[in-house]
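To start, the structure itself, in structure tokens.
Every protein chain except one is present and positioned as in the full complex.
A, B and C are the chain letters, set down in written order, and residue numbers restart from 1 in every chain.
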Amino acid sequence: MIETVIDIVSWICLLLGGAFGIIGGLGLVRLPDFFTRLHAAGVAETLCPLLIVLGLVLQSGLSLLTLKLVLILLFLLFTAPTATHAVARAAMLDGVEPSLGNDESEPTSGEPSSNT
Amino acid sequence: MTLVMVVTTMAIFATMALALVRALKGPTIYDRINAVNVFGTKTVLIIALITYITGHADLIDVALVYALINFIAVVTVLKLAKTRDLASSADVADGAVEHD
Amino acid sequence: MIDNDILRIVARFLIPLIMLFGLYIQFHGEYSPGGGFQAGVVFAAGWILFALIYGLDAALRVVPERAMYILMVAGVMLYCAVGVAGVMLGGHFLDFYPLLPGEHAAQQFGIITVEFGIGVTVATVVMLFFTLFARRKSQWEAAEVEDDQP
Partner (left out) sequence: MSKWKERIGKILRSMRYILSLTIVLAALWLAVSGVYKPLIMLLGVGSVALVVWLATRMKVVGVEHNPALYAGRLPLYWGWLAWQIVLANLNVARLILNPAQVRPRVFKVKVPHDTAVAGAAYANSVTLTPGTVSLQMTAGELTVHALDRRSAEELKSGAMARRIAWLEGSDTEHP
């Protein structure tokens, strides 16, 4: 019984992870300029590994494999933002201009705002 | 179970394809480096998934190594693209990088 | 890239971990994929990350170029010595069984020593590759300055 539940939760995690990966990839192609695309890469590099590793950990239980998976996740979460920051900083110092949206055109009034 | 993992692997392959599109399109070199960084992260995940699909627990070491090497590769390419000089400790390039 | 604080701090944290992981691959060749070649590359990668952040000169102060050349040769010599020792004691080249009395112990001793030799050589050769490649620009620039002067 409990095993089935764990299996189902792990499936959901894996599939959601894959879905977030694709969303990040889509953003990498669709978003307008370099700096916004960094955020899309962020989606593909944070939640996607997080969910997939969680799904795999649920599969294997407590073992050496789990420990190494968690280590991989830690390394990824440690290095990914550093690499992103290094690229962003280099681009900014090199004079790549971020395109800026103006607040006036922001559709805040009609939109139901959900504060987190 | 294996089916779900294969589907996830396919989803990650799709992400890699999208990243590759961005890497080919550019337009700045930083776009390409960023796309390659995403590509490398996805490779790590694929190796981890293959470990589970095939049941060879040893393969996870490969994923761990790749996670480390990917970071160094991105830093190296970034430095080479930016300063055209791997030996210096300085960050600021005197020559500008051409945009293609 | 020393003036990028974030990159520097993360690299300082990662470098020892990368080097230890290289050694882990080195000595677990029996139990998991890996062995001397991969281990040498990963170990050298730790040093290369240091060189990228702090500059080649600082990195060469940690592992001098002379030491690289010596270790590079020493690794191959170790490999050959184990191989020739097998021949001397009445076996084939790289035959480990004559080395020690116990069969298992002999095998283990032989493999670990040979892999260690490979690891040392690969690590130092990769470091040398990086050193020579990174120096190219300054050498090229020096040559250009000489050309300019009549």
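Rule of thumb we're sticking to: contacts are C-beta pairs under 8 Å (C-beta built on N, C-alpha and C of every residue); 3 or more make two chains touch, one makes a residue touch a chain.
Small disclaimer: the values here were computed from a predicted structure and weren't measured.
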item	value
Neighbouring displayed chains - absent chain, whole complex	A, C
Residues from subunit C at the interface with the omitted partner, ascending	5-6, 9-13, 15-17, 19-21, 23-24, 26-28, 31, 50, 54, 58, 62-63, 108, 112
Missing-partner contacts on subunit A, residue numbers	20, 23-24, 26-27, 30-33, 35-36, 38-40, 42-43, 46-47, 50, 64, 67-68, 71, 77-78, 80-82, 84-85, 88-89, 92-93, 98-103, 105-108, 116
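Rule of thumb we're sticking to: only the chains that are shown with their structure count from here on.
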item	value
Cα-centroid distance, subunit A relative to subunit C, in whole angstrom	35
Separation of subunit B from subunit C, taking each centre as the mean of its C-alpha atoms, in whole Å	24
Interchain centroid distance [CA atoms averaged], subunit A/subunit B, Å	14
Multi-partner residues of subunit C (each touching 2 or more other chains)	1, 4, 7, 14
Numbers and ranges of subunit A residues touching at least 2 other chains	79, 82, 86
Contact footprint of subunit C on subunit A as seen in their complex	78-79, 82, 85-86, 89
Footprint of subunit B on subunit C - complex, ascending	1-4, 7, 11, 14, 17-18, 21, 25, 31-34, 38, 42, 45, 48-49, 51-58, 130, 133-135, 137-138
Of subunit B, residues touching subunit A in the complex	1, 4-5, 7-8, 10-12, 14-19, 21-22, 25, 28, 30-31, 33-35, 37-38, 41-42, 44-45, 48-49, 51-52, 57, 60-61, 63-64, 67-68, 70-71, 74-75, 78, 82, 91-93, 96-97
